[in-house]
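I'd like to ask some things about the structure below.
With one protein chain held back, the other chains of the complex are shown just where they sit.
Showing subunit A:
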Amino acid sequence: MNPGWIGSREQLRVDWRASVGLVGTVVKYLSGAFLVPLVVALYYGEDVPTFVVSLLFAIVVGVTLERVDPDPDLGAREGFLMVALTWLVVALVGMLPYLIAGVVGTESTLAQPENALFESMSGFTTTGATVMGDISLDRHSHALMLWRQLTQWLGGMGIIVLAVAILPELSVGGAQLMDAEAPGPGIQKLTPRIAKTARVLWMAYLGFTLLEMVLLYGLHLLGLAPNMGLYNAVSHALTTLPTGGFSPEARSIEAFSAAVQWVIIPFMIVAGTNFALFWHVVTDGPKQLFDDTEFQAFTGVIAVLTAVVAGQLFLGTGLQALPVAIAPFNGNLEASVRHAAFQVVSIVTTTGYASMDFNVWSAPTKYVLLFGMFIGGSAGSTAGAIKIVRWVVIIKSLRRELFTTVHPEAVSPVRLGGHPIDERTVRGIYAFTLLYLVFFFVGVVLVIADAWRVGHYLSAFEAMSAVAATLGNVGPGFGSVGPMNSYLDFPLTSKLFMVFLMWIGRLEILPVLVLLTPAYWRT
């Protein structure tokens, strides 16, 4: 009987309880993921209590949140909140093992909550930036390191996509939820039912992961990769396909043979390709893949950048100074091409593996890689950053702008693979790309200011690479945040800011940013 709608009191128009309730359901089911490291922990006889506690805690959190709204009715607005919250809560739950192991174990850096959260968010968002002080299986349990790899694998194809594939209650609003989470503009429904589409994507993802595992372990059995044991094969397969980049080896992929590096390159490319295309290849033949505009642009960019970097390395201009540890590859064609291809693919697909410490490369070569951090993989892949398809649309619409300057009456729609794109989508792509760049520049300023505040020396290049690498979910940057280094030295505030960047970067900014507008919460 309270006529509140007449005006005096603003009412919330978002049923946040429904969103929170569903987040609880997702967390409850996702707690099952702790069983994997638990089994490993039992096998190696290390860290068992850590994962038992984490598992129980996750279930409690999930069930508690679920109680907030036992019968959630999810609308369009609740969807945004649910997706954004899911990624935040999952990262918070996922930091538990690090925290517990950090407090009771030998690793002290992870005992600080901000470090544990950074590592967890970096994992789920498939960034691959680390704050572990010392990456080694001597210092950390196999189970903990596997959890680190597994968070990336779970986050790669998307937690929401996984939830839609499994949870029947998400079938109705599922397409909208996946849209908010999926990389790139819009999702492609492959099948009439969204749950089936989600399952298809996850099966393709699982299939490629298993294939890489088998190939890597096969190399080991053939004697081509002495240190690529079963544990390493599983670990690296789990972080290649989500374009994650975590490795249990401190020296990343440099620790392995050339054969391993060559095998990982195509899998990174697969990970950076639209997974929907593989479905089309299965149903309509391989022509579908090679005729796809985005795939052509993706492989084209990789080929050009690889050629540039390989040329620089081969001619010797690509190196700053050669550390003794690295065999000289100046003039060695195979090594030049391999390192160039590996690094370019790793950065463009936002994986973040390193086949060598590219900090020793010369400035022009490193800038090529920095440029690559903004390109990103394909829409519908597991990659981060701006994405190839957006660049293709931007370049085409800029070309149109030049044409219509001369011919003002010309009507020329932007086409992608022959199909016209509506202007709303083009506008959305401009908005996203501009926002991305704004966040990048503001981020650089904030990170530099914060470092200056605590007296930590940070060059502009390092700051730029750190922000680009976290916002784009790439992982390693240059200098002090290089592939063999870590983000440990940043002050607490910067780390939390980067957690935020990774979070909005993974969800492609807009679904998070919309939550911050008053219009979202009111009518």
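The working rule: a contact is a pair of C-beta atoms (placed from the backbone, for glycine too) under 8 Å apart; a residue touches a chain by one contact, two chains touch by 3 or more; residues count from 1.
Definition applied: contacts and distances are computed from a predicted model.
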Can you tell which of "Chemotaxis protein CheC", "Response regulator", "ATP-binding cassette domain-containing protein" or "Trk system potassium transporter TrkA" UniProt lists for the chain that's not drawn? "Trk system potassium transporter TrkA"
I'm checking contacts with the chain that's been left out. Which of A:316, A:413 or A:428 qualifies? A:413
Touching the unshown chain, subunit A contributes residues 407, 409-413, 415, 418, 420
